[in-house]
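The block underneath contains the structure these notes are about, expressed in structure tokens.
Up next is chain A:
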Amino acid sequence: MLNGIPINFYIMLSAVLFIIGAVGVMARRNAIIIFMCIELMLNAVNLLLVAFSTLHNDASGQVFVFFIMAVAAAEVAVGLAILSMVYRNFKTIDIDLLSRLKN
Partner candidate 1 sequence: MLGYTITQWLFGILSFLAIMFALMVVFTRNPVNSVLYLVLTFFCIAGHYLLLNAQFLAVVHIVVYAGAIMVLFLFIIMLMNLNADTEPRKHIVTRVIAGLVGGVLLFVMVGALKGAEQLQLVHGGSSQIGLVKNLGKVLFSEFLFPFEIASVLLLAALVGAIMIGKRDTNINSKESTN
Partner candidate 2 sequence: MLVGLLIIVPLIASLLVFFTKGNTSRTVALGLSVVEFMLSLVVLFQYKHNPASADLALNCPWVESLGIHFAVSIDALSMLMVLLTTFLVPLIILSSFNSSYEKPNSFYGLILLMQMALLGVFTANDGFLFYVFWELALIPIYFICLLWGGENRGRITFKFFVYTLFGSLFMLVGLIYLYNHTGFSTGIKSWAVTDLYQTGKSLNLHQQSFVFWSIFLAFGIKMPIFPLHTWQPDTYVNAPTQGTMLLSGIMLKMGTFGLIKWLMPVTPLALAEWGWLAIALSVFGIFYASCIAIVQKDYKRLIAYSSIAHVGLIAAGILSANQQGIQGAVMQMLAHGVNVVGLFLIADILMRHTGTREMEKLGGIRNMNGNFAVLFLIVMLGSVALPLTNGFVGEFLLINGVYQYGAWVAAFAALTVILGAVYMLRSYQAIMLGEKKDSAIAFGSLEGSDKWVLYIICAAIIAFGVYPKPLNDLAEEGTKAILTYINN
């Protein structure tokens, strides 16, 4: 249906999304947003995988995306649990305040 888009575009698109995610991780202090940025990075990868999957006409790329989703879900579950625990103890989820372990 939609031929004619160079794979490069997809690579670039996902790279851009990926980097936006990374920048978000670096630039934000709210742990939840950082988490979301990581999700964004994963999605960039998903997109890339699907593009390659189509490129190679190979379903395994898409299957791999399933696994990423599963892992992402698991990670989010655990992550949010830890986050809420941190919030309970620290009364904040500002990552810059979570720096007692250092040097």
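By our rule, contacts are C-beta pairs under 8 Å (C-beta built on N, C-alpha and C of every residue); 3 or more make two chains touch, one makes a residue touch a chain; residues count from 1.
If you want to know what made the cut, all candidates are chains of the complex that A comes from, given by their letters.
This structure is a prediction, so every number in the text was calculated from the model and none was measured.
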Touching candidate for chain A, same complex, options 1 or 2: 1
Complex interface listing, chain A residues touching candidate 1: 1-13, 15-17, 19-24, 26-30, 32-33, 35-37, 39-40, 43, 46-47, 50-51, 53-60, 62-63, 65-67, 69-78, 80-85, 87, 93-94, 96
